[in-house]
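As you look at this complex, bear in mind that one protein chain is not there, while each of the others sits in place.
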Amino acid sequence: MFKNFQQVLQFNTTGRGTSNISREVADVASQSGVHEGLCHVFIHHTSASLILCENADPTVRSDLERFMSELVPDGSRMFQHVDEGPDDMPAHVRSILTKMDLTIPVTAGRLALGTWQGIYLWEHRTHPHRRRITVTVQGS
Amino acid sequence: MFKNFQQVLQFNTTGRGTSNISREVADVASQSGVHEGLCHVFIHHTSASLILCENADPTVRSDLERFMSELVPDGSRMFQHVDEGPDDMPAHVRSILTKMDLTIPVTAGRLALGTWQGIYLWEHRTHPHRRRITVTVQGS
Partner (left out) sequence: MFKNFQQVLQFNTTGRGTSNISREVADVASQSGVHEGLCHVFIHHTSASLILCENADPTVRSDLERFMSELVPDGSRMFQHVDEGPDDMPAHVRSILTKMDLTIPVTAGRLALGTWQGIYLWEHRTHPHRRRITVTVQGS
């Protein structure tokens, strides 16, 4: 039988940076009872994003953060939308470049991530935020 | 019962810039009769893209356009593919960086966008184009 399973997760971020949420998403995939199908992860915000990133060496994420900070500089004079501070518009640009949705296969009842793939919530604002994520699993 | 609902939408763009297509996509999600599931949006082109962006302050989109125009400059000497003009290759790069597909949860019969999230068609060519989008809704 084809199933649809949906669950909301909430995460408190500690400001700009990445958090590994692979376990929480994998748990929803397991609970769904789906043997083969897809797991969709969605963040309901425009200043935080979801990425698949190497999960072994933490310098990958610090290098990634450095790259993004140079690509989209906080406080750039290019930006007029500064209502909430110098990290406001960069957070929107960073989210659009790295995306708010992600779909991963479910195979043999488990989230089929590659060995080195982790799912990360990337907070782009400098201050802590509460972030809402919806996980939807579909399959048989 | 598990449903699959698919509909094609057409939009006439007025040249480079973003158009909010959230209402049109939400209408398809409603018509599908899906209570809980996923809504997939796909643009059948390589020089226009689909993004989720802040939907309240229009300067967010003008800032985004300015950022992208500096990142991928029209008429850059880097590009050899200039058959259709100085915005030709930049339109391809911009589309690849911002993507042509998007998946959003459907919850309680409605497209579950965050409060500040809007779905935008981003035309990357300077001249107007007719753009074709397929919306597919799956769920129960």
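Just so it is clear, A and B label the chains in written order, and each chain counts residues from 1 on its own.
We adopt the following convention: contacts are C-beta pairs under 8 Å (C-beta built on N, C-alpha and C of every residue); 3 or more make two chains touch, one makes a residue touch a chain.
Being a predicted model, the structure only gives us computed values, none of them experimental.
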item	value
From B:Arg23, B:His44 or B:His127, residue that would touch the chain that is not displayed	B:His44
Residue among A:Ala48, A:Met89, A:Leu102 or A:Leu121 that touches the chain left out of view	A:Leu102
For chain B, the residues touching the chain missing from this view	2, 4, 6, 40, 42-46, 71-72, 78-81, 83, 89, 92-93, 95-97, 99-101, 103, 132, 134, 136, 138
Interface with the undisplayed chain - residues on chain A	2, 36-38, 51-54, 57, 59-60, 62-64, 66-67, 70-71, 97-99, 102-105, 107, 112-117, 138-140
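We take it that only the chains that are shown with their structure count from here on.
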item	value
Distance from chain B to chain A - Cα centre to Cα centre, in angstrom	20
